[in-house]
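One chain of protein is taken out of this complex; the other chains stay put.
Chain IDs A, B and C follow the sequence of writing; residue 1 opens each chain.
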Amino acid sequence: MTSTPEPILTIANLRVSVRGEEGAREVVSDLSLTLKRGQTLCIAGESGSGKSMTALAIMQLLPQPAARISAGKIHLGATELTALDDRRMRRIRGDRIAMIFQEPMTSLNPVLSIGRQLTESIEAHTSLSRDEARQRAIEALKAVRISEAESRLRQFPHELSGGMRQRVMIAMALALEPDVLIADEPTTALDVTVQGEVLELLRDLQQKHGTSVILITHDMGVVAEMADRVIIMRHGRMVEEGKTSDIFARPQAHYTRELLAAVPRIGSGAGRQESRDAEPPRPAKVAEVTDLHVRFDLRGGVFGRVTRRVHAVEGVSFSIAPNETLALVGESGCGKSTTAKALAGLVPYSGDIVVGGRNLSGPGRDERKAVRRDVQMIFQDPYASLDPRMRVGDLVAEPLLIHGITSKEERRERVAALFDRVGLSSDQMELYPHEFSGGQRQRVCIARALALRPKLIIADESVSALDVSVQARVLDLLKELQREFGVAYLFISHDMAVVENVSDRVAVMYLGQIVEMGTRDQVFSNPRHPYTRRLIEAVPVPDPARRRSRFARLDQEIPSATRRIGEAPLKLALSDVGNGHLVAAEG
Amino acid sequence: MTSPIAPDLTAGRMPAKARAGVWRRLVKRRLALLGLVIVAIVVAGAILAPWLTGYDPNDQMFDGLTIEGSPLPPSAKFWLGTDLLGRDLLTRILHGARTSLIIGIVANGVALFIGTLVGVTAGYFRGWIGGALMRFTDLMMAFPALLLAICLAAVFQPSLWIVAMVIALVNWVQTARVIYTETSSLAEREFIDAERTIGASAPRILFRHILPHLLPTIIVWGTLGISTTVLLEATLSFLGIGVQPPTASWGNIIFENQTYFQAAPWLVFFPGAAILALALAFNLIGDALRDILDPTQRGRE
Amino acid sequence: MIAYLGRRLIQSLLILLGVSLITFALLYLLPADPVRQIAGRSATPQTVENIRQQLGLDQPFIVQYWHYLTRLVSGNLGRSYIQRSEVTELIVSRLPASLLLMVGAILCELLIGLSMGLIAAVKRGTATDQALMVASFIGVSAPQFVVGLLLLYVFAVRLSWFPIGGYGTWRHLVLPSLTMGILGAGWYARMMRSSMIDVLRQDYVRTARAKGLARGAIIFRHALPNAILPVVAMIGIDIGIFMGGIVVVESVFGWPGIGQLAWQAIQRVDIPIIMGVTLVSAFAIVLGNLLADIIAPFIDPRIKLR
Partner (left out) sequence: EDAVDPNAKQGGAITITYKDDVATLDPAIGYDWQNWSMIKSLFDGLMDYEPGTTNLKPDLAESYEISPDGKTFTFKLRHGVKFHNGREMTADDVKYSLDRVTNPKTQSPGAGFFGSIKGYDDVAGGKAETLSGVTVVDPYTVKFELTRPDATFLHVMAINFSHVVPKEEVEKYGADFGKHPVGTGAFKLAEWTLGQRIVFERNADYWHKGLPHLDKITFEIGQEPIVALLRLQKGEIDVPGDGIPPAKFQEVMADPEQKARVVEGGQLHTGYVTMNTTMAPFDNVKVRQAVNMALNKARIIQIINGRAVPANQPLPPSMPGYDKAYKGYPYDVAKAKALLAEAGHPDGFETQLFAMNTDPNPRIAQAIQQDLAAIGIKASIQSLAQANVIAAGGDKAGAPMIWSGGMAWIADFPDPSNFYGPILGCAGAVPGGWNWSWYCNKDLDAKAAEADSVVDPAKAAERDKMWSAIYDKVMEDAPWAPVFNEQRFTMKSARMGGADNLYVDPVHIPINYDNVYVKDVQ
């Protein structure tokens, strides 16, 4: 971070407005910034603060016809971007400014091969022949450390894992060595471990090519790891701007301080001061899961017989006491969600699940319905888990209606109380899910889950998609409610820092089995299984002073849980290494 | 004990306010209003048919044909001309609106209803119910539709309602197929899982949550179905298994006279335009309804 | 793949069996008596009975159906009551024409419908869009007989660009295909428009734009293949609808296909032909659906045949 020469991108007094039902609304107000060659600029801030809009404005890709630049100038070198027509802008996009989007799953065209998607932008911007473009694409893939680059060219996006897809996106963006790379939350959708790899990659490449990067993120850990300079945004305005170390060390704006305070940190969990290890063992268990198996049959052959099976959950046992939070952690695809779904009655399973003394697969219809009341679930994506065509008030009232509270008045009152309880105002009951911010939506989901006063709430990645400040508020809320109602949580997350902050006990899953389980302190301060250790190491630390040189890397791909019939996976035996700290022998 | 939780109003937009009803929002749109007006005219025409013109729809007037027996072109006396039997075309089109509304709306509606029901059920319940329903749909789809209609209509004695039911029985299949595909993908959506975890019953999920999402598809198929069914009725009439003469329907007016499209173009043009207008009107309404009923489209012009 | 085909084949056979049973039953219930058609008006009751016996029409339904099935297994569709020819021969001689027309019609449909839908989607909300939408409705609402005659009159009689009906060269094929295609084009235009609008909103389209690709590349390379998938599924359905229109179009253009054969057979209750044509078209529909399912993975590699 020695003196960097000329600015490559300057934004002056940018305003972006969006047309809405009651006229135009400004989503970016009076934003100015300068990006210098070779620099990494992080834009952080809460959800909806206009980060993506700023990025899209630079690309001239604002959603049409709703959004437009209402004032301001954007200069790339000497070129004024806002004045360019589409044809000339097209030549700049991809060639001089490239962009990586948040969602690697949907940002690649599912029907075109990786190779095609890589070469087409090369062909569009250079006069290289098809073969040369192919060579360039292979190099780009190699640069992002994708193995067997040549044969990958023929693969399709769905054949790659999320991390690989994001790497392909990066390769695509970097193939033409752009002057500026805009990365809009490039790792939010990824596992910690994969996130580490991707960030490292970005840093490497930037150093090699001297690309300037605008990195948009709400993860302060990522900011600390990556940024030279930081911009903090809120409500479409820049609230603070400065060198990374300054911002972390001496935040000026109130909001920045709030934001930093909200960041969960391993070891210094802000949310939980007292350890509950000392508390007396709780009496009855809310939920008891014994030897849970979930297998998905894959059919084949002329007669559609089962030929292969996905062993998604293989003999998982655990129990949760009232007022307790059990965290389930592990990499993508290890079976966390499937375990949750089994508990919620969404997938057929074998084994026993007993909730509040009643077996989930008990005989009576009414009984099953009663158990249903006791287990509620909060999903990862609050938007996807709310019917977009219903008003949120109705959505929250629905469980009440289903479980027999028929008086309209009573329902209304209870919903209003619930809204109040989760920090929403009751006049928001009339709105539709898309009219809320992510955090608010998650609150709606929580209100919904609480409506029936369940004994157990399953939170499947419930805060992963939220920005830190909102995340912190939601976590607080969950804790509040636990204190108040004594609910137990099964908390599923891949964010070790969050887990460290909220859980009483932790279970680490790998390939459908639990490899380590114990109290939070047992697992975090004394991780015994190598897999657990790697997970913990992969978490970026929100402190620029403690920036790591390399992230810990996991194995390239997780082995598959799919097996042929009759080849059941080996069962891991858990042994107690003291005080109920269970660890699997390394296999 | 209850520590106040910071109200999350960060993105608090749009204060709750009384929302205009669907109807009011519908009439606010120019095109939708046009559609409504057309439908209203057709319905009014159908109801008021006997009083609107001075003619009887079945009166084969002596002065309705030339000496050589040719129909008369539109004139002050016969606004839309006369048909091959010397009947007033306008009167017949007005009376035909009754038949065509029954076919285009009732029969088509029933087809849409059956198709949706079967498609939704099969798409949501995998297992044997879904399998059986879809195999049955495949079976029905494998029938050449016209042939099936002919056989059904010939087995029963033709009458307007039988014809309507036959058309419904033939036309639900495609809808079922399309709805099935969409439902199966909807059923995978997370919010459906969320509904299940709160213990929502299958009918509730199907009808309160899945159905509204199918609306755009249903609207497209419904509006396209109007002209198709009206013309199918005509084909059946032509085969002698539709509504029986002299009952008028827009479709059979066209079919009776189609060979005369050069000699007496008005006989084909006017009923054709009527069918088109009705289908278009419903499409305009449908398009608007689709936007209005889709809350995510709120704010769009 | 082989296993998949095998499974689908078994399913298809069951469907055909079902179709044959239902058709046979419906025809059995038909009030018209085929024997009287055969025997003619001067026949004595005795002759009528004689013929009925010879054709086995005096047997109970199940027996008749069983006989039909056993013959069917050996590829024998029976002999026409009125035409007195082998149904197989009649159908085989007419099938190529119908298939050709079908191919032509589907090409027209796709060409016209897809491009209309594509343009409408890209120009969404403009006057072009609305005009195309109205045009698609005209396509759906226009009686095929009139469309056929109109095209014939303008392009064959007046302009002499194409022959007035008949069969043989590609020039004969144009007008009938167009007539058939106009109806379907309306449907496809509507479907294409809505699926295209949907696709144009997708993230990967934005990615493509961010790459600085030309408009054409974005629409045709990125959006089209994604938007076309529901349309492909429609082609399977379409073949069923096609069988309805074929009767009219074939007769207008003197196209020697099975539509005309079916029509005449229906008029004269020529049951073996009706059965034969039904089975053949059911087969075509089943095949069409199978084909659509098999093509789908080539368009969208995410789809797996299972």
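Here, a contact is a pair of C-beta atoms (placed from the backbone, for glycine too) under 8 Å apart; a residue touches a chain by one contact, two chains touch by 3 or more.
What you are looking at is a predicted structure, and each value in this text was computed from that prediction instead of being measured.
Peer 1: Given the contact rule set out at the top, which of the displayed chains would the hidden chain touch in the full complex?
Peer 2: Visible chains that the missing one touches: B, C.
Peer 1: Of C:Arg8, C:Arg79 or C:Arg124, which sits in contact with the chain we cannot see?
Peer 2: C:Arg79
Peer 1: Which of C:Gln144, C:Gln260 or C:Thr278 touches the chain that is not shown?
Peer 2: Answering carefully, the residue with contact to the hidden chain is C:Gln260.
Peer 1: By the contact criterion defined above, which parts of chain C meet the unshown chain? Give residue numbers in ascending order.
Peer 2: 30-34, 36-48, 50-51, 54, 79-80, 82-86, 89-90, 93-94, 97, 149, 152-153, 156-157, 164-167, 250-257, 260-261, 264, 266-269
Peer 1: Hey, which chain B residues sit against the chain that's not shown?
Peer 2: Listed in rising order, the touching residues are 58-60, 62, 65, 67-70, 84-86, 154, 158, 237-241, 244-246, 256, 259-260, 262-263.
Heads up, the rule we're going with is that only the chains that are shown with their structure count from here on.
Peer 1: Based only on mean CA positions, could you tell me how far chain A sits from chain C in angstrom?
Peer 2: A distance of 49 Å separates the two centres.
Peer 1: Can you give the whole-Å distance between the Cα centres of chain A and chain B?
Peer 2: About 45 Å, centre to centre.
Peer 1: Let me have the rounded angstrom distance from the C-alpha centre of chain B over to the C-alpha centre of chain C, please.
Peer 2: 23
Peer 1: Name the residues of chain C that each touch 2 or more other chains.
Peer 2: If we look for residues of chain C contacting two or more partner chains, we find none.
Peer 1: Could you check chain A for residues that touch two or more other chains and list them?
Peer 2: none
Peer 1: Along chain A, where are the residues that touch chain B in the complex?
Peer 2: Touch residues, chain A against chain B: 19-22, 25, 46-48, 235, 341, 344-346, 369, 372-373, 375-377, 379, 381, 384-391, 398-399, 402-403, 421-425, 427-432, 434-437, 439-440, 443, 445, 448, 451-452, 470, 473, 476-477, 480, 483-484.
Peer 1: So in the complex, which bits of chain C are touching chain A?
Peer 2: For this pair, the touching residues of chain C are 3, 6-7, 10, 202-204, 206-214, 217, 221-222, 225-226, 299-302, 306.
Peer 1: Quick check: in the complex, which residue numbers of chain C touch chain B?
Peer 2: Residues 11, 14-16, 18-19, 22-23, 26-27, 29-32, 133-134, 137-138, 140-143, 145-146, 149-150, 153, 186-187, 190-191, 194, 230, 233-234, 237, 240-241, 243-244, 247, 262, 266, 274, 277-278, 281-282, 285-286, 289.
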